[in-house]
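Complex shown without one protein chain; remaining protein chains in place.
This part shows subunit A:
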Amino acid sequence: MTRSSRRLTRLLAAATVATTLAACGGGDDGGGGGGGGGGENEASDVGITEDTIKLGAHYPLTGVAAPGYSEIPTGVQAYFDHVNANGGVYDRQIEYVYRDDAYNPTNTSAVVNQLVLEDEVFAVVGGLGTPTHSAVLEFLNSERVPDLFVSSGSRLWGETPEDYPYTFGWQTDYVSEGKILGQYIAENLPDAKVGLFLQDDDLGADGESGLREYIDDQIVEVQSYVPGNTDVGPQIAALQAAGADVVVGFNVPSYTALSQLVSLRLGYQPQWFYSNVGSDPTLVGSLLANFSQGQVTDATLLDGAITTEYFPGTDSPDDPWVQMFQQIWDEQGQEGELTTFRLYGMAQAYTTVQALQAAGQNPTRDDLVAAIEQVGADWEGPLFAPFRYSEDSHMGTSGMRVVQVAGAAVEELTPVLTTDLGDAEIEESDREAATPPENGIPDEEAAD
């Protein structure tokens, strides 16, 4: 069976289930995928009881990395609350425990020990950060705990499923992002002299390797910074001196703000590109105001900068997924506005519910992993491009689109492009944007 026809079958199957449910007057979504066959719920593995399923996560809730990132779990929680209010998954309520690691790997190790050994979670979902999650990669895989949807774009989470069979990525990896940005520059700005502004870790290194696939000969200067050192004056000055008229930044939000302020001071006005990680206009705006002590009040400095998106953020309020999540946030969320970070968490939680439904009514931890490998690539959701999950790859979504910041919104510059690690071609995604389900809860059938 070819891939597209298999997808068609799934679609038909899903449609059938949906109509059957509708015919039964089915507002009750407790059956999830409906493939469970109506048997009894059992405590089939650690973390699962007849009426609950426990998931855990680690995030920086305190310390330097907390602004922004600490909002993600509140989004996840709000979405799970919504699912629970609608009957849960296979009539099980999702219990979500997230703990603080302050973005310090030593703490991550301790809190994940606690999640696995004391809280006895069924799976860890959305653990955040490359150095932090690296510390628990071995542990989770040796304890055979599913380690789903790591919140980082490193290649570690999925390039080698034979080494880490329980770990899955989720967001677009930095290599693919670099390739997509590189191709855009090669096609639209072929004469530009490109400078790179990189964080000195895998974010910068992977991004650079992707970019070099397409614009190796256009790059005139590479500058990197070490996180924690807030003086980026020398780096920006070197880019200016090298005559770069395009600068691509693979950096975190605070360094987007710093690089903008420094180039403002130096009178340097290249065309800026920022990776998705560093480009949230709201957060960058508040950081700009903070760093400049009120002299720059919003993110207008970012106007015209080019970046990427792999899921609709708060800058596209008309997107049906954003509207759906907005409604859920208004009903279930805590205080505060719906931010792009919270949307990220809710989108991740949506994928998690898809995985739990696909794992079947009484799954073991291994069943969950097998289900994601088997059907994860067919899931539709808020993300623009499909996941790459299979037995050979646990990499997350494969694509993104290039967008330009215009005020609080963004303008699309390209359609959704998909690619993969290595020398895989960049292709336009043939997938239509998925329509969100009416009740906001996915409806996957159990994989066999």
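Please note the rule applied: a contact is a pair of C-beta atoms (placed from the backbone, for glycine too) under 8 Å apart; a residue touches a chain by one contact, two chains touch by 3 or more; residues count from 1.
In the analysis below, contacts and distances are computed from a predicted model.
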item: Name under which UniProt lists the unshown chain, selected from "Molybdopterin synthase catalytic subunit", "Acetylxylan esterase", "Branched-chain amino acid transport system permease protein" or "NADH-quinone oxidoreductase subunit H"; value: "Branched-chain amino acid transport system permease protein"
item: Residue among A:46, A:110 or A:424 that touches the chain left out of view; value: A:110
item: Option touching the unshown chain, where A:45, A:100, A:147 or A:309 are the choices; value: A:100
item: Subunit A, residues in touch with the chain not shown (by the definition above); value: 61-62, 70, 73-74, 77, 97-100, 103-106, 109-111, 113-114, 117-118, 130-132, 134-139, 142, 154, 199-202, 205, 226-227, 334
